[in-house]
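A single protein chain has been omitted from the complex, and every remaining protein chain is retained in its original position.
A, B and C label the chains in the order they appear, each numbered from 1.
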Amino acid sequence: MIHFDSDYMEGAHPKVMQRLLETNLEQTPGYGKDSYCEQAKTLIRKACGNDTLDIHFLVGGTQANTIVIDALLNHHEGVLAAETAHINVHESGAIESCGHKVLQLPSHAGKVDAGEVQEFITKFYEDETYEHMVAPGMLYISYPTEYGTLYTREELSRLHQICRNANIPLYIDGARLGYGLASNASDITISMLPALCDIFYIGGTKVGAMFGECIVANNGLLKHFFPLIKQHGALMAKGRLLGIQFSTLFTDGLYMNIAKHAIEMAMIIKNGFISNGYSPFIDSPTNQQFFTLPNALIDYLSSFATFEIWGNKGEHETTVRFVTSWATQKEHVELLIGKLNSYSNR
Amino acid sequence: MIHFDSDYMEGAHPKVMQRLLETNLEQTPGYGKDSYCEQAKTLIRKACGNDTLDIHFLVGGTQANTIVIDALLNHHEGVLAAETAHINVHESGAIESCGHKVLQLPSHAGKVDAGEVQEFITKFYEDETYEHMVAPGMLYISYPTEYGTLYTREELSRLHQICRNANIPLYIDGARLGYGLASNASDITISMLPALCDIFYIGGTKVGAMFGECIVANNGLLKHFFPLIKQHGALMAKGRLLGIQFSTLFTDGLYMNIAKHAIEMAMIIKNGFISNGYSPFIDSPTNQQFFTLPNALIDYLSSFATFEIWGNKGEHETTVRFVTSWATQKEHVELLIGKLNSYSNR
Amino acid sequence: MIHFDSDYMEGAHPKVMQRLLETNLEQTPGYGKDSYCEQAKTLIRKACGNDTLDIHFLVGGTQANTIVIDALLNHHEGVLAAETAHINVHESGAIESCGHKVLQLPSHAGKVDAGEVQEFITKFYEDETYEHMVAPGMLYISYPTEYGTLYTREELSRLHQICRNANIPLYIDGARLGYGLASNASDITISMLPALCDIFYIGGTKVGAMFGECIVANNGLLKHFFPLIKQHGALMAKGRLLGIQFSTLFTDGLYMNIAKHAIEMAMIIKNGFISNGYSPFIDSPTNQQFFTLPNALIDYLSSFATFEIWGNKGEHETTVRFVTSWATQKEHVELLIGKLNSYSNR
Partner (left out) sequence: MIHFDSDYMEGAHPKVMQRLLETNLEQTPGYGKDSYCEQAKTLIRKACGNDTLDIHFLVGGTQANTIVIDALLNHHEGVLAAETAHINVHESGAIESCGHKVLQLPSHAGKVDAGEVQEFITKFYEDETYEHMVAPGMLYISYPTEYGTLYTREELSRLHQICRNANIPLYIDGARLGYGLASNASDITISMLPALCDIFYIGGTKVGAMFGECIVANNGLLKHFFPLIKQHGALMAKGRLLGIQFSTLFTDGLYMNIAKHAIEMAMIIKNGFISNGYSPFIDSPTNQQFFTLPNALIDYLSSFATFEIWGNKGEHETTVRFVTSWATQKEHVELLIGKLNSYSNR
């Protein structure tokens, strides 16, 4: 069996494991007050081209989203997000459990439309009863989105401008940030992000780390964030584990290099299906590939590979998702496409 | 100026005021442990034809919705409701502030569709990732809805059956319950409600009381509700104020009688507009009447009457709402329609 | 039977009832946007000698405490209060339900000690682990306290100075404010309060209103308070009810006049017990009187009067509380003390 279910099926990149092993018996102070965290922050500030950035390390993505959103919203505010956003669908109500509504916008292959964001905000304040309604207090987007799609630099700029005009922060969920930046379709780099939004996180769990996400905020945005992390039960006693991992990922371009590998593997899959006559369900340039396939083909592929059924099963055809990662082996991808080619040529 | 803005523009029905005055200097124990509350509960249990009902009095509608929903949902559950539901739109995020998501269903003139409710629940449990999602934990509907429409007895039965099958309670927001029950289009009575749902509230604020809502729950549904009321800051020190008002409203059929008056007034308005060639925006059989009117007519009517602009103003036409209540004077309604007739006959 | 259980056993002062009756059928906009609320605000600003004060009307005391504290605290902050404070003991965890800890200080007959407040704050920031602890975010006191005692002007000034130095607001729960200000032992007036604290509320429910509390805040302290009121289910549809009541109470000195009556009645009780040889359990100069009495005397008094057992019943003696109010009848007080005199002279 070969596996394309998700990008969190393995442990950590070998270099990350090696550093964890090398430092294992060193003694450091707890709660992220160690030199490895400092080192990682320095490396990330450098990669982002801004040495004033406020950086915090957390364990997981839902945790990062919840704490950031809890930190930034006022009581009467909610977070604008696509209806397909992870925070709206797959976090078991984490945002609401902190008291805040997800204000749903239409999803366009996982993306929000700047015009619709602006329209929501404009209509909100035009409504005479707006003080009885949940105010738009920030905008959440993901890069890449839950459907593997990417915003262009121009789109991000426009969203950010709308947010600035409305005096609300723009937050980018970067659970798969590396796989977005490494895509051939991306026209941005990590160093552009601090100017394109107010706060984002660099996903580690899915991109080479054993676990860990790195929140990067413009200076002054987050207040009293340390006790809030603790209050959410998200403060690691051995904080250095996060520092060690992120400093490794941001040394010698490791983060981007391993992300590029995942993209190359994804493109082999994508092109393989296309060349066999299947059109993508969504045209994703990143590490998640969605195809609507005949159920017979799905049955055949399932005999030697695992992947995810996306949504409900159809009568004749069903949409499926193939995911690659830093750990995906080229032989597995070639095996998949080889068998697909044979199947088509029966 | 004559006013049709809302059904909470006056104080209380004179009989309610009179009883408040008569009892004003009596001394009673606090927090609803007085004989007036007991008396009101007895009268309401009698009207509902069920002497085991659990009854609690609260001050306002958002308060009632929030506390009931907070009481009934488990951490991981949300409340199903039409996207137009008051709890989803006009309660400043009160439900979310208690940690719960409003799971939005399409609105059909303010109503949810039983088939769509069933489909939501079915699909939810078919989804392999459902434990990462907010579970449907109860169903909220309003009677009449925010658009003045009514469910039939058959529709209520079907919704209740779906809820029973899913083992979740059905809750009816009755902020305007009297105006629903008194409508000619209604095929239910208050005594049917305990069998048609699990919990509902009888709106007082809009139907003759100075303030007050009466929660009626099937026995055993609400646990530790008294401290929850207190925790929400909703426990009146002088609880008897609510008992006195509701016992008055449920003596000699006052509640239904004054509701019927509001319906009669609303029908004069409805028929007046229709006979002048305007079609209702929504065909409401209750005390709220919605018409999409030419802006010129709206300007004319605004010269002597107030009413609500519903949604955003259109270029040529705009939807407006006229509301009647127990206190609406027949002369005012006749003046409105008289002037409308003259305007049309210019 | 005569009753001294509490100060919320009757309805409203007759002048308040009269105004509610006179205005009953007037039509006004909802949610406190009416002229009566404006008028009440003007009168209260005048009484407080400051026309920039931010004023909001709410229904009850627990509601007022909860919303004010929820509004003023940051996530990682708690509210300093005496361990006997109403918010710490008798509000069913309302403060915690909003996410905040009550940081308990020793109670000195219901009062906090300025030195102990300062010590708490100083020690907190001296602790190296303070970011793992709940920060003191505001100070709550009551005037009069739950034990009927009063802070002197000097004590209030010192508490306020400590709060200002710590950059946290001082909040005064004035559920019985009138009975504090009207006491002969008080050396402050309502016009001094805006300078002696940052925010306080004027209790109506216990001092002549049917219900209602009036929050008075220094300008700029409360942000987005209207939607927060709504979110807490505390926004009255017929907001004018609160405006009418408070404008009546603040016309022709009614609020203070009726409070003085309660104090006179309380002093008759206090002096009656003292002259019969009983020492007060707490030396209260306000409308609550606490005495530890022999159980036999309690049994005798209970044959014709009701009052509250304070704490647990003792073997030989028990502490009891007698409460007077604007509505207490002089004959009742004289009857109580007359019978006490007879009992003593047996």
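Keep this in mind: a contact is a pair of C-beta atoms (placed from the backbone, for glycine too) under 8 Å apart; a residue touches a chain by one contact, two chains touch by 3 or more.
All values derive from a computational prediction rather than experimental measurement.
**Student:** Can you work out which residue in B:231, B:245 or B:319 touches the chain that's missing from view?
**Tutor:** B:231
**Student:** Check each of B:75, B:164 or B:313 against the chain that is not shown and name the one that touches it.
**Tutor:** B:75
**Student:** Could you list which residues of subunit C touch the chain missing from the display?
**Tutor:** 75-76, 78, 89-93, 96-102, 104, 123, 126-129, 131-134, 309, 312
**Student:** Extract the touching residues of subunit A with respect to the undisplayed chain.
**Tutor:** 3, 5-6, 8-12, 14, 17, 20-21, 23-30, 59-67, 91-94, 97, 205-206, 210-211, 227-228, 230-238, 241, 327
**Student:** At which residues does subunit B meet the chain that is not included here?
**Tutor:** 70-71, 74-76, 99, 131-133, 135, 223-224, 226-228, 230-231
What we mean here is this: only the chains that are shown with their structure count from here on.
**Student:** Give the label of the chain whose average Cα location is farthest from that of subunit C.
**Tutor:** Greatest centre separation from subunit C goes to chain A.
**Student:** Chain with the smallest distance from its CA centroid to the overall CA centroid?
**Tutor:** Closest to the centre of all protein C-alpha atoms: chain B.
**Student:** From the C-alpha centre of subunit B to that of subunit C, how far is it in Å?
**Tutor:** 34
**Student:** Return the distance between the CA-based centres of subunit A and subunit B, expressed in whole Å.
**Tutor:** Inter-chain centre distance comes to 43 Å.
**Student:** For subunit B, give me the residues that contact two or more of the other chains.
**Tutor:** Residues 91-93, 97.
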